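Pasting a structure below so you can have a look.
A single protein chain has been removed from this complex, and every other one stays in its place.
Showing chain A:
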Amino acid sequence: MRITTFTSLALIATIAIAGCTRADRFGEGADGAGGAGGMAGANAGVVPGSANDPTSAAYFNQTIGDRVLFAVDQSTLSPSAQDTLRQQAQWLTSNPSYQAVIEGHADEQGTREYNLALGARRANAVMEYLVAQGVAESRLRFVSYGKERPIEVCSTESCYMQNRRAVTVIAGGALS
């Protein structure tokens, strides 16, 4: 009996949502986020924007590592996570045209809302660490996806440990 109502509802919802853009869904890093504009040509033989161009997002994602992992229900940064984050901070400091969004994630073992809050704790821990290392806070923000965006789909610890992550997603750059 509500067909009329909901047809129009769906229409309006569609209109409302059309045009919205989604942040990088999987935290795989920002391919083509603009790193190519960095220092192209500074090093002969380096393909600008590739993983061996130290000013590229690809370098950040692959060589430094864009993510750190956490223990179950924890947001403490392990020594190796701190090491990754120190390098992230150095890179961000020497590539000041980039911004970063830190995405916090949880594995599926947990209730949805708690995991959202837990993902925020993890992302916040990363953000605070980067700021303490000298990255301007205004260049950083964070968002939690809770357990909504796993990258591994098995239901064992080998997957869960990859999903309990905070990913530093680089954006911007190329402000020539």
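The rule is short, and it goes like this: a residue touches a chain if its C-beta (ideal position, glycine included) is under 8 Å from a C-beta of that chain, and two chains touch if they have at least 3 such contacts; residues count from 1.
FYI, contacts and distances are computed from a predicted model.
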### Message
Missing chain, UniProt name, options "ABC transporter permease", "Sugar kinase", "Tol-Pal system protein TolB" or "Germination protein GerKB": which is it?
### Response
"Tol-Pal system protein TolB"
## Note on the structure
Out of A:100, A:120 or A:167, the sole contact with the unshown chain comes from A:120
### Query
List the chain A residues touching the unshown chain?
1-10, 12-14, 16-18, 20-23, 25-26, 73, 75, 108-114, 116-118, 120-121, 124-125, 128, 141, 143-145, 148-155
